[in-house]
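I'd like to ask you about the structure that follows.
Of the protein chains in this complex, all but one are displayed in their positions.
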Amino acid sequence: MLDLESPVCVFEWRYGSEEMRRIFSLKSVVRRYIEVEKAIMRGLEKAGIAPRGCSEMLEKCAEDIAPRDIYEMEKVTGHDIASLTYILGEKCGECGRYVHLGATSYDVVDTAWALAFREALRVVKKKLRRLIEILTELTKEHADTLMVGRTHGQHALPITLGFKLANYIYEFSRSYERLCGVEKRVVKGKISGAVGTMAAWRDKGLIVEEEALRYLGLEPHTITTQIAPRDGFAELAAVLAILGSQLDRLAVEIRELSRPEIGELVEGGGKRVGSSTMPHKRNPVRCERLSGLAKLLRSMVSGAFENIVLWHERDLSNSSFERVLIPHMFLALDQMLEDMTWVVSNLQVFPQNMFRNLELSRGVILSEAVMVKLVEKGMARHQAHKLLMELSRRALDEGKSFFEVLRSSPEITRLLSEDELKGVLRYEKYLGSTKALINRALEYAAATLSRC
Amino acid sequence: MLDLESPVCVFEWRYGSEEMRRIFSLKSVVRRYIEVEKAIMRGLEKAGIAPRGCSEMLEKCAEDIAPRDIYEMEKVTGHDIASLTYILGEKCGECGRYVHLGATSYDVVDTAWALAFREALRVVKKKLRRLIEILTELTKEHADTLMVGRTHGQHALPITLGFKLANYIYEFSRSYERLCGVEKRVVKGKISGAVGTMAAWRDKGLIVEEEALRYLGLEPHTITTQIAPRDGFAELAAVLAILGSQLDRLAVEIRELSRPEIGELVEGGGKRVGSSTMPHKRNPVRCERLSGLAKLLRSMVSGAFENIVLWHERDLSNSSFERVLIPHMFLALDQMLEDMTWVVSNLQVFPQNMFRNLELSRGVILSEAVMVKLVEKGMARHQAHKLLMELSRRALDEGKSFFEVLRSSPEITRLLSEDELKGVLRYEKYLGSTKALINRALEYAAATLSRC
Amino acid sequence: MLDLESPVCVFEWRYGSEEMRRIFSLKSVVRRYIEVEKAIMRGLEKAGIAPRGCSEMLEKCAEDIAPRDIYEMEKVTGHDIASLTYILGEKCGECGRYVHLGATSYDVVDTAWALAFREALRVVKKKLRRLIEILTELTKEHADTLMVGRTHGQHALPITLGFKLANYIYEFSRSYERLCGVEKRVVKGKISGAVGTMAAWRDKGLIVEEEALRYLGLEPHTITTQIAPRDGFAELAAVLAILGSQLDRLAVEIRELSRPEIGELVEGGGKRVGSSTMPHKRNPVRCERLSGLAKLLRSMVSGAFENIVLWHERDLSNSSFERVLIPHMFLALDQMLEDMTWVVSNLQVFPQNMFRNLELSRGVILSEAVMVKLVEKGMARHQAHKLLMELSRRALDEGKSFFEVLRSSPEITRLLSEDELKGVLRYEKYLGSTKALINRALEYAAATLSRC
Partner (left out) sequence: MLDLESPVCVFEWRYGSEEMRRIFSLKSVVRRYIEVEKAIMRGLEKAGIAPRGCSEMLEKCAEDIAPRDIYEMEKVTGHDIASLTYILGEKCGECGRYVHLGATSYDVVDTAWALAFREALRVVKKKLRRLIEILTELTKEHADTLMVGRTHGQHALPITLGFKLANYIYEFSRSYERLCGVEKRVVKGKISGAVGTMAAWRDKGLIVEEEALRYLGLEPHTITTQIAPRDGFAELAAVLAILGSQLDRLAVEIRELSRPEIGELVEGGGKRVGSSTMPHKRNPVRCERLSGLAKLLRSMVSGAFENIVLWHERDLSNSSFERVLIPHMFLALDQMLEDMTWVVSNLQVFPQNMFRNLELSRGVILSEAVMVKLVEKGMARHQAHKLLMELSRRALDEGKSFFEVLRSSPEITRLLSEDELKGVLRYEKYLGSTKALINRALEYAAATLSRC
């Protein structure tokens, strides 16, 4: 089928884990189709439409069906599920004529998608959980590692590396929640026949559905057309793209902080606390790859939204797109989770550079701290704000430390002693509720991860 | 500010209800900002940072602030929240100096967004609930109204109009569920200061946050940077776009079924059951408008995903986009809900045309029913399938009724009597579990709507 | 590298022609990389940096390099081009040390992309040209085949099938124009070294570039960073997606017109003019597949736009996304062109059904023609409009022919004789400049196709 040396798609070999690739390989697709045909047969047995024993029979006669068999026949029939059922019909003797009886192709296709989603989401959740755990360790380790908080790319106020990471833990946990939510809406079976009425099973449809899905461990969709509603697929795509974009945000964080002028975090090189000497130039290529794949995830979603708008009881225009969308999104996200897990596990942290950068403005970033103190001492907030703007600017313009400038200002010294000033100008004293907030984030993550 | 005759944006006047427009009008934006400033002041009081009484004071001194005041000043300061707090500071006497103390602009902006989301989602949910209710009535009314189920735009099998609509009820209910889910993640307050550490409130940050948000009736984000995490905004955009696409699907359904060659449903003209004569040509312009706005919703989501990827403790590149995204998405969806509610309330249904179309293939669409019967009588499924393919084709080719062709086939008559044949060829006998499935859908909707 | 039975990507085997697949196969990717390395070697020779003969040498020593060699080594080096140049260096004896000298990886990657674009665009243009030619034949054949023009899905005025198709010819020709335009901007070489300054070739950079690109038959980018500017890639993606959406529009046209209630065009079944009896139910699955792939094309563009925004002289976040984007877009479009060519070549046309549908409103769609006549005879336009609205409605309400209703209206008969009325009510007399416009479209297409 394929020339071994010449794939056109990088997800065949370059991106994505074997674990995820196996889920979306053609073999697994066919395996799931057969699984659903077996489930339907069980339903037919239960409803008294097929004779007892046919589902076990199907188990055996389906054993050696290879994708090639089906897809060679599809070239003639133009239809993969029809080819599969024909082959099963031929191979399964007496039971052959009950194969797929009363079912429609999308009973098989959509229920198989649900099975694939269940498998793939299990992997995604497992890897996300692992990532959150590693970040939790790192957060605890660096709960006190001072660094500058940056807004607009500019220095704002001191934070700790732990605090920064705890934000990601919270954000990722929200994605975990969303995965659990969408799972409930897409991991659902669709066993309802040609236009969803179950008509071919006459008054036994609900029995067929119940038994088939019980076997597969799936809840049914409440009602369907010929297919499961596509809002679920769209939501799934969106949820994956949101998680992908969050991973991208962390990748960009690391890419930025590994600039040679900054040197606070460096991708790769073994997880350890680095010295303050110049970190080796090391291109953050895993993070960059991740950022690239995030664009793929983000962009594919709009097509998934379009796919909701099918005609009447369905048209087929969802099909070709979904055959691409679903494996590619899961494989891209899978690679991203692998990459980020590796990156975070091997991240070099340079606390001395963090401190050096924090000191870059010679204390000026603590002007808010001074302002708060001045207001406590009775100065009006906007007066304090104006005064400190001037003094900050002077410190920066004249290349002096903020402390020097402050203690030579009479408006300041009138209210604050030199010792008080020194106390205010300690970064580690201006971290507010950092610790409590980190704890809230870790508790939130723990609660979320334990829920589904 | 605006030339009365010359808006550039159609959401100012053309699309969207007054109710929704009011939520996103500049006046309301400013009102919410002030509301949050008051809430923060309550927090400061509670924490003992501001004197008792200041929040009530603020209530009064903020009374007559108009958007114009703020946005004129913004031209100088370059900052809207800074301008507001300056004005408040000036107007509120003694308490003025505590206004916004220790807070950052996005404590105000993001908490105000949460309030806006709460208001806007309340409207969306209300209108969606109403739409589901109207559809429920229509579903019950037409639970037995026969029509053809269409797949690929071709005739597949009989359904009822009620069954068709019950699918939309299920799909819309899933959106309702999603609205409840995302609401939990975006209607959350952000009161945590400049980089999210609450440092300016020293050890009192959690008290300020708790009291401020208690006043506003919001839960807090567990942890934040300078801003609330943007995955929530992205999810919100996606959830609205999914609902919009579902509405589009129903709009396309109606647009298609009102083609003069089909004439089953007609937009407008008063809700009544029409006669089978030619429905007047009536362009389905509301449905078309709805389909147009759905494209707007779908397309804006990818920007919302990009917005997740902000730098460090935030950069500002979310801001300009969100100022457009949020009101435009809600107003577009609002118009769509209004349009669809009107359309469904005034839909003309033409049961006789539905039946005429059902008869178009002279019974051939019931070939599955015949096949099921033949298999019951002992014929193998794929033999039956092959035989019926031939007979169907003959009926269509020769312009004969399916019944005529069937009863002149010895393979058929060998197994089925003429009376049995007639029994099989009744559309209303081939509806499977339609009724039970409609009930499942209505119960699902009722349960969902009562949950949040 | 790949399990023969288990690809995850449908473009490996299911969608896309062999011709296009070959262009993006890993073998071809590597072949182009080597081709560019040879070109650079020629440049180095010309500039006197490498000894004469090395490019010929390279020709030979590169002969048996397989993708596997490179990508096995990449697992160690983490870099595909570095691996290639290492292997070449090892294999090419004396000349080995000049391989890639002074070049950067993206001299190879981006110039190879330009070569791939040239090959792929050649295929796209060839297939689009072929499609336009077939449509031209069909247009000429059906220049007089009457059918109804539809707006809002409703009947508007008579047109001919030829006129309808001529619009597609014009629209596709505009895409052809765009392909020619974007080709000029993306089929350009990038031979400029690490940050685009050509520094490693000292003052010989322009010679290296000129000779290397002369060999490859490419124009150079005027100036570059480390990479070719990505606006070109974005434009390419947009141009392909626009063409894809136009194909989708034709696919939707056919899907709609093959509804059993309409029956004017039917996908498949051999190109011939069908009888007016019921066209066999035939699902328009090729058109539906095409519509599905169009969603893929449309959705991938937003990522290509994001890719423009790279940092400084480049970051790598374009790379992983482009490895997916480029082959997938071309392969999807390729399948769509194949599908549409097949569909149009095998389209069944049912002129009698077209006429039947035209007659559906019993002449009422010619009310504009009557109005024009009345205005000619002196009635004011809006009076005529009002009168004809009433009469049309009466005809439809009472199920009478428009002619009957008109000739019993004194306002009409006062101005028009029965013969004049009959003359006005002939569809073929109300086609305006249809023929001339078809000719303009065909001339436009011919001129466009001959230009690039």
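Order as written gives the chain letters A, B and C; numbering starts at 1 within each chain.
Keep in mind that, in the parts below, contacts are C-beta pairs under 8 Å (C-beta built on N, C-alpha and C of every residue); 3 or more make two chains touch, one makes a residue touch a chain.
Being a predicted model, the structure only gives us computed values, none of them experimental.
Considering the whole complex, the residue from C:Asn167, C:Ser345 or C:Ser401 that touches the absent chain is C:Asn167.
Think of the hidden chain as still there; on subunit B it touches residues 1-16, 21-22, 24-28, 66-68, 71, 78, 255, 283, 285, 288-293, 295-296, 298-304, 306-307, 315-325, 327-328, 331-332. Although one chain is not drawn, its touching partners on subunit A can still be listed: residues 151-155, 255-256, 258-262, 277-278, 280-285, 288, 302, 306, 357, 360-361, 364, 392-393, 396-397, 399. Seen from subunit C, the chain kept out of the figure touches residues 86, 89, 96-102, 149-153, 156-159, 163-164, 166-167, 170-171, 174-175, 177-178, 181, 185, 192-203, 205-206, 221-226, 229, 231-232, 234-235, 238-239, 241-242, 245-246, 248-249, 252-253, 256, 294, 298-299, 301-302, 305-306, 308-316, 368-369, 371-372, 375, 379-383, 430-434, 436-438, 440-441, 444.
The definition used in the following text is that only the chains that are shown with their structure count from here on.
Look at where the CA atoms of subunit A average out and do the same for subunit C: the two points lie 33 Å apart. In subunit C, the residues touching two or more other chains are 255, 283, 285, 288, 302, 306.
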